[in-house]
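This view holds just a subset of the chains, kept in their places.
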Amino acid sequence: MLRKEQNDLLTQTGPGTPMGALFRSYWIPALLAEELPENDCAPVRVRLLSEPLLAVRDSEGRYGLVSEFCAHRGVSLWFGRNEECGIRCAYHGWKYDVTGQCIDVPSEPATFCRRVKLQAYPLVKQGDVLWTYMGAPEKRPPLPEFEFSLVPAEQTFTSKRLQECNWLQAMEGGIDSSHVSWLHRANLDSDPLFKGAKGNTYNLKDPKPVFNVVPSAGGLLIGARRNAENGNYYWRITPWVMPCFTMVPPRGDHPVHGHFWVPIDDDSCWAWSYEYHPSRPLTEEEVAAVRAGQGIHVEYTPGTYRPLANKDNDYLIDRAAQKAGKTYSGVSGIAMQDASLQESMGPIVDRTKENLVSTDNGIIMARFRLLIAAKNLADKGIAPPGIDSAHQKVRSAAIILPPDKPFKEVPGETFVARPEVAPVSV
Amino acid sequence: MLRKEQNDLLTQTGPGTPMGALFRSYWIPALLAEELPENDCAPVRVRLLSEPLLAVRDSEGRYGLVSEFCAHRGVSLWFGRNEECGIRCAYHGWKYDVTGQCIDVPSEPATFCRRVKLQAYPLVKQGDVLWTYMGAPEKRPPLPEFEFSLVPAEQTFTSKRLQECNWLQAMEGGIDSSHVSWLHRANLDSDPLFKGAKGNTYNLKDPKPVFNVVPSAGGLLIGARRNAENGNYYWRITPWVMPCFTMVPPRGDHPVHGHFWVPIDDDSCWAWSYEYHPSRPLTEEEVAAVRAGQGIHVEYTPGTYRPLANKDNDYLIDRAAQKAGKTYSGVSGIAMQDASLQESMGPIVDRTKENLVSTDNGIIMARFRLLIAAKNLADKGIAPPGIDSAHQKVRSAAIILPPDKPFKEVPGETFVARPEVAPVSV
């Protein structure tokens, strides 16, 4: 349970807010690389942290993220012509490069345009993602080093989808390992990205996981313990890296997946979903499955990144399938099972009315770390955890341990990304 | 004409409002019984008096109306599984019975759930309707005894439709007998539930009814007098029972009909429409007609209780039919003729700008009784009229009287429900 002012602080990320300042300390995913497929392609409107922006790829392949609106009279540059190393406003031909610098105002002397510059942020391709950093240039950290975006292209796949609620309730669902035994119960043995793993049986047999949450350098390690054979325990350990990165524990030899939850504004966010294998290419079947919206991915409303199943169509709920146990909530697909419930809480859930329990410890500690970090940044200028690339090289794990061994005693390297080494998985 | 604060008081029915408290003194229609057709069927979201609720029918047929959202982290229970005498939240399996009592939290000891209880209201089937009472349990009155819901099933039919304006302007239209001669003029002799009654000719010939409104124990008796033959008068007498029940005067041997207007929130309401005959079954033709949306019923937008003709399609207005006199306003059907005009006033009409006349006396007195009752309840805790089942056993009547006989002198039993006795009708 939070006080109202705590809930406001954690959920508001626009310019000038403490949580907005925290988010502006990190590189965050801005677009899929596929959205800017070639030099001088059409620019793309993208709203991030409540700022209206335009993503551009120029004639020489440079990327930029600039204010959407022309400095002249405020027209959207989305209608602009992207040509000759700059985007030219369609109204009067004012031209800007990818840094936001105005490089031509046709009606004025050349000296004029030098004084005109749009708000702009770097946009850098790494893996399947175009990343941006929206903070002060002098505090810009090195590029992120999350494993999923550094492995060879054939080992990784990333998608994004619109989620119509605040980023925090989406993320809280993401680090909440306990709902898997309920909401996703029917999917563990049917989804091609989940089925067949031995660990699934523990998930299904023990719906009362015990949580053990440990702070890490960059965030948390969230351990969920379920009963296995012979008195042993099946541990699923989820790293959370501040402010909004998580990695789901692996299952058998399936690819590993996880999420970023990036605020569009306070009422909606991008749910980013990656799928990768550290030590082998994704198979054709796996690629076909994730492209078809299986696993933690979705089918889209054509021409958009909005899910086909959404709140306007009640997530295509199928009560007969629910009754028959083919799905637990009546909604198909793991991603939309999560999104439907998280969106059902309203745009920003009122956390003054919660009744948290032991399985919410990961959520409680994540909120606490975020509050502390936002306060330390605002009051003392202390850079938050999760910026250091060492904090980003994390691994999740699924492991069987004897009853007397806490997961904290598992060798630390288990939770560290190691090129070409498969994850620890059951 | 009302002062702004009077208009606000009468139109606002959310938690904590005086008019909300008044409504919470009564049993009110919540759902059609058909919406919960079998044990363990899908739960139904229902918003009443600005409260988001969920209607549930459990494995043993018990009904309940509970807060829509799980006490844990606020997810909608609409996605829940309705099974084994309770609804289980699809997120983490928290389970509630129809009283809102939490009966299982899988991750916690059994003692935990006993302290968790959702806001809940009784839901009771009587006739075609599931009724609720949203007030303090200790003040819960006996079940209502409106005749239409007590007669044998083959004698009665009830429907509901969404009306996109405040409950009060819908109800004011319902107790306004004078508009029949105008708005519904073309329907009196063509609608299968209206046509053929001798009284229709008086309605059509005398468009200047004289109103005589008399307080009753539970509300009002609203008499509208029109000229008949030989200097006699044709009286149509409409009972209004507080806060929102009316019964239209009968026509010939047609079934009798009427309405409840139940606030969803301050901008919309459920228009409930019943059709019954006290002394005979409805005929096949009558049932077919009301199911097809004739009389005071409507055709729906498929899959909803929203009318097919609605403000988004200008109520399918047909100007040629209007010009030809086939309809008076261009809108088809008595119900949508009313709804279209009432919705055209905006969500909440500004009653400080009215110009009321003699035919509005019923409306004026109904507002006055509501204001007094709300004030008496708020200030002195006095239970309002209309709760007593004797107040609910009313009848409307259509009757011819000599010029020197006021309708008040008609025997009182005329206006009282009497099993198997046909209404007094012309």
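Order as written gives the chain letters A and B; numbering starts at 1 within each chain.
The rule we apply is simple: contacts are C-beta pairs under 8 Å (C-beta built on N, C-alpha and C of every residue); 3 or more make two chains touch, one makes a residue touch a chain.
Not measured: the values here are computed from a predicted model.
The complete homomeric complex described by this structure file contains 3 copies, of which 2 appear in the displayed model.
Quick note on the criterion: only the chains that are shown with their structure count from here on.
Separating the CA-averaged centres of chain A and chain B is a span of 48 Å. The part of chain B that touches chain A in the complex is made up of residues 40, 42, 69, 71-76, 78-81, 90-93, 105-108, 112, 116. Contacts from chain A toward chain B in the complex involve residues 169, 172, 178-179, 181-183, 207-209, 317, 319, 322-323, 328-331, 337, 340-342, 344-346, 349-350, 353-360.
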